[in-house]
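The structure under discussion is supplied below as structure tokens; questions concerning it will follow.
A protein chain is absent from this complex, but the other protein chains hold their places.
Should a chain be cited, it is by its letter among A, B and C, assigned in written order, with residues numbered from 1 in that chain.
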Amino acid sequence: MAGYFFSDNTASVSPELLEAIHEANAGQVKAYGDDPWTQRLNDAFGKFFEAEVFVFPLSTGTAANSLALATLVPPYGAIFAHGEAHIVRDECGAPEFYTGGGRIVEVEGADGKMNPDAFAETLDAWPTSVHTYQPSAVALTQATELGTVYGPHEISAIAHLAHKRGLHVQLDGARFANALVSLDVKPADITWRAGVDVLSFGATKNGALGAEAVVFFDRALVRDFELRRKRGGHLLSKSRYVSAQLLAYVETGVWRRNAIRANAFAARIGAAAADFVMHAVQANEVFLRLGDSRKAQLRANGFHFYDWGAERSGEARLVASWDQSESDVEALCSALRTL
Amino acid sequence: MAGYFFSDNTASVSPELLEAIHEANAGQVKAYGDDPWTQRLNDAFGKFFEAEVFVFPLSTGTAANSLALATLVPPYGAIFAHGEAHIVRDECGAPEFYTGGGRIVEVEGADGKMNPDAFAETLDAWPTSVHTYQPSAVALTQATELGTVYGPHEISAIAHLAHKRGLHVQLDGARFANALVSLDVKPADITWRAGVDVLSFGATKNGALGAEAVVFFDRALVRDFELRRKRGGHLLSKSRYVSAQLLAYVETGVWRRNAIRANAFAARIGAAAADFVMHAVQANEVFLRLGDSRKAQLRANGFHFYDWGAERSGEARLVASWDQSESDVEALCSALRTL
Amino acid sequence: MAGYFFSDNTASVSPELLEAIHEANAGQVKAYGDDPWTQRLNDAFGKFFEAEVFVFPLSTGTAANSLALATLVPPYGAIFAHGEAHIVRDECGAPEFYTGGGRIVEVEGADGKMNPDAFAETLDAWPTSVHTYQPSAVALTQATELGTVYGPHEISAIAHLAHKRGLHVQLDGARFANALVSLDVKPADITWRAGVDVLSFGATKNGALGAEAVVFFDRALVRDFELRRKRGGHLLSKSRYVSAQLLAYVETGVWRRNAIRANAFAARIGAAAADFVMHAVQANEVFLRLGDSRKAQLRANGFHFYDWGAERSGEARLVASWDQSESDVEALCSALRTL
Partner (left out) sequence: MAGYFFSDNTASVSPELLEAIHEANAGQVKAYGDDPWTQRLNDAFGKFFEAEVFVFPLSTGTAANSLALATLVPPYGAIFAHGEAHIVRDECGAPEFYTGGGRIVEVEGADGKMNPDAFAETLDAWPTSVHTYQPSAVALTQATELGTVYGPHEISAIAHLAHKRGLHVQLDGARFANALVSLDVKPADITWRAGVDVLSFGATKNGALGAEAVVFFDRALVRDFELRRKRGGHLLSKSRYVSAQLLAYVETGVWRRNAIRANAFAARIGAAAADFVMHAVQANEVFLRLGDSRKAQLRANGFHFYDWGAERSGEARLVASWDQSESDVEALCSALRTL
């Protein structure tokens, strides 16, 4: 099934993580997170993040984002996010559902990144009366939905604005590893040190079998989260199999190896199609303004990818994942170079 | 880790199902259910149920129950269930959350089974005004939370009462395989043929790695369900790994082999403690009124199980699962016989 | 239209309160509560309650109860209430709707009053895990739905149990004036002094034109309430007309005059039917076990009232309101005496 550049969700599971599942499959252990693997998450992630953290395994990123936000935001709370954010476009209203009717307010910015000035202006202009939603949280995405990444200072600038006004900061890290590799910084640098209160830590797109985590850097938020998680049907009875993957993911360097590979593929694809690149290729996604005929040509050659943007915009999204084959990527690059 | 009789959730994953995960781990496939395994679910389960069915993989039973009910019940809808039901006692309000504030109304009955006469009386006495919840669904559990099973006629009696008044019928089949084996009937006999509209089909407790399914016997309910599932964060991006397990589970007879084993263990435990048995042992759970000192004695001998009922009631729940060892069960039976 | 004993909701508006509406109808004032009448509520009720209070006018009692509870209770919170409570039986799930899916747990007790021992037992037996609702509030009704009243010590006993475990105490005072008159105590004695955190203060049933108030004795809860009120569509643009009634109600003694009259009528009715009285007549409601033929006889004589209890239980509820005519009551009493 060569030539799949649809999404990193189409990738298979990394052998190291499958192996972790096998190792966890050893007899009976207590359910619902009282197992040795889940119990070790806080320590393992604490080392990874160089901080005290509270980690909760989940099976989807939509659940991670929505449950995290529900803990931060009252039903009458406004969540500020970029218009391209997954919570805006791709979750069928999960944040609205979990918050009990919160509202997402879009804040613009180039290349999928929220512009801090636009955010400040939005907050400054916000009415304070009971007639409107109350600003409660800002949600960023790292790497962004357009394949770019926020630098630590970009995150802290927005977090600073947020905290000054009493808003919480949530980070959708569905492609967190890709951002870490791209920036070559420590996990702490783009999370708690930059002002992030809670992180949706994604592993699924980078090689796991339905393994995500919500990571809190603030103990006060944890109890509410746990109850909302159970209530949302997201407390896994056999948590060990997700937790074991998460442990292997952060402890054995799978996160880095897989992200390096995916990012490198994307960089090559971007370089091969340099004339068409719409946003800097900083993670594992490439956005190209190819025009409809070039897109058709690529597809005729067996390459699969999603259309992007408005109909007939001629835009395409190509995503590289950890299990892309060398030869598929090379074939794609060749095809792109000849367009 | 001998002597674990806490719950069938503590069991490991059955080798056949782990194998199915491996087989599904073959390169890239489309995400969110557009994969060959998920696409085959309707057919495979259609054969299993001898009917046209619509099957949706999920990772938890709480999600299965709540999402199914949310599709059947408006926010002002009443759901009738036995007081021991999982949705009443163990889901932290997931059905209320997913239905937008529906209410569960308890209907009594011996041995964890809803009494049809009590159900009829409850319905007859229900006010019809706008001041009260509107009867919308009945939720049964098979096998029940007290280890008993409904016969086909018991289900159809209740379903008949429900349908006559326009209520839907949902079946929580977290231990559906145990019930099937216990009754020695066909899956159809205790589902659509008996009037069940939607089934929460559990595999996790019987050997799977977080694999459940909602099975609709009525196409009209499907679209609403799909949107609520996504919105609840329960549409799995890498659905293939759950679907592959579900296929193996129904197609290779794992469901039957594992349930036979677990039920047989429970039967032996029940027989060994016949004087203390509280409810007929018809599936894989045994409820014993041992008294506090006998319970302490068993625990001192290394057997693990949960207290049941009110504090100092002396009641205990012992659950047998597919991966219990022969020797553990025998040791437990010996210990019980000497009490 | 003689002989109406259906409900105190069937009564007309007291002339003093209609007069207050007229006085408030003086030109333009700011909307949404920024008017002189609404601005004076905290002071006027502060004097009434001998405490700092925060008062919010509303047009229905269901809104008062549900909004108050929503401020006290998270979506995963349990509300303890007597099985006869309005929030249980007559609000079509408004508390569940406003809390985002909270659950009401019934606690028994004779004569419509929650038994403190039963409440303590329920709390003691409550599991603490994330799998169940978290105890969050107790809701009492004063006067109760069965026409009885709680003494100050009865309220404080329950409030003490609640506060010890971190639960809030809400009082449904739809018939608060009737209880005050019955007990001959000060408003403080059965509210904040007894441990009540928030009161649904009813005036509608006692002579007002859709005028209720939520009264907080704790400032910390107020902001959340105000936002939920707006969001529920219960912030009245022309608040002055409700506030002016509430001011007249507490400041001119209408509350007392009307309640004295209604209670006295009920006492006479109860005395006339002493053999049939089911619960002590302590407010303005009378419950009689008449049997179906006597009920039919009364109705044939032109007296209107609701059936109560189960079908063919022969029970009847008769409610006296402030605008009952002397002659109607006397006629009813005569009829009852001859039964």
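Convention: a contact is a pair of C-beta atoms (placed from the backbone, for glycine too) under 8 Å apart; a residue touches a chain by one contact, two chains touch by 3 or more.
Remember, it's a predicted structure, so these values are computed and weren't measured experimentally.
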Which residue among A:Leu17, A:Leu41, A:Leu58 or A:Val130 touches the omitted chain?
A:Val130
Residue among A:Gly46, A:Gly101, A:Gly151 or A:Gly291 touching the omitted chain:
A:Gly101
Full-complex touch with the removed chain, picking from C:Thr62, C:Asn178 or C:Gln282, is C:Thr62
Touching residue (missing chain; options C:Thr38, C:Thr71 or C:Thr204)
C:Thr204
Touching residues of chain C against the unshown chain: what are they?
1, 4, 6-7, 9-13, 18, 21-22, 25-32, 59-64, 66-67, 91-94, 97-98, 204-205, 209-210, 227, 230-238, 241-242, 321, 323
Contact set of chain B toward the excluded chain (per top definition):
32, 74-76, 100-101, 130-131, 134, 224, 226-231, 235
Footprint of the hidden chain on chain A, which residues?
75-76, 89-93, 96-97, 99-103, 124-125, 130-133, 310-311
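Note that only the chains that are shown with their structure count from here on.
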Of all the chains shown, whose C-alpha centre falls nearest the centre of every protein C-alpha atom combined?
B
What is the distance, in whole Å, between the centres of chain A and chain C, each centre taken as the mean of its C-alpha atoms?
50
Between chain A and chain B, what distance separates the C-alpha centroids? Give it in angstrom.
33
Per-residue overlap in chain A, given as positions that touch at least 2 other chains:
32, 227, 230-231, 235
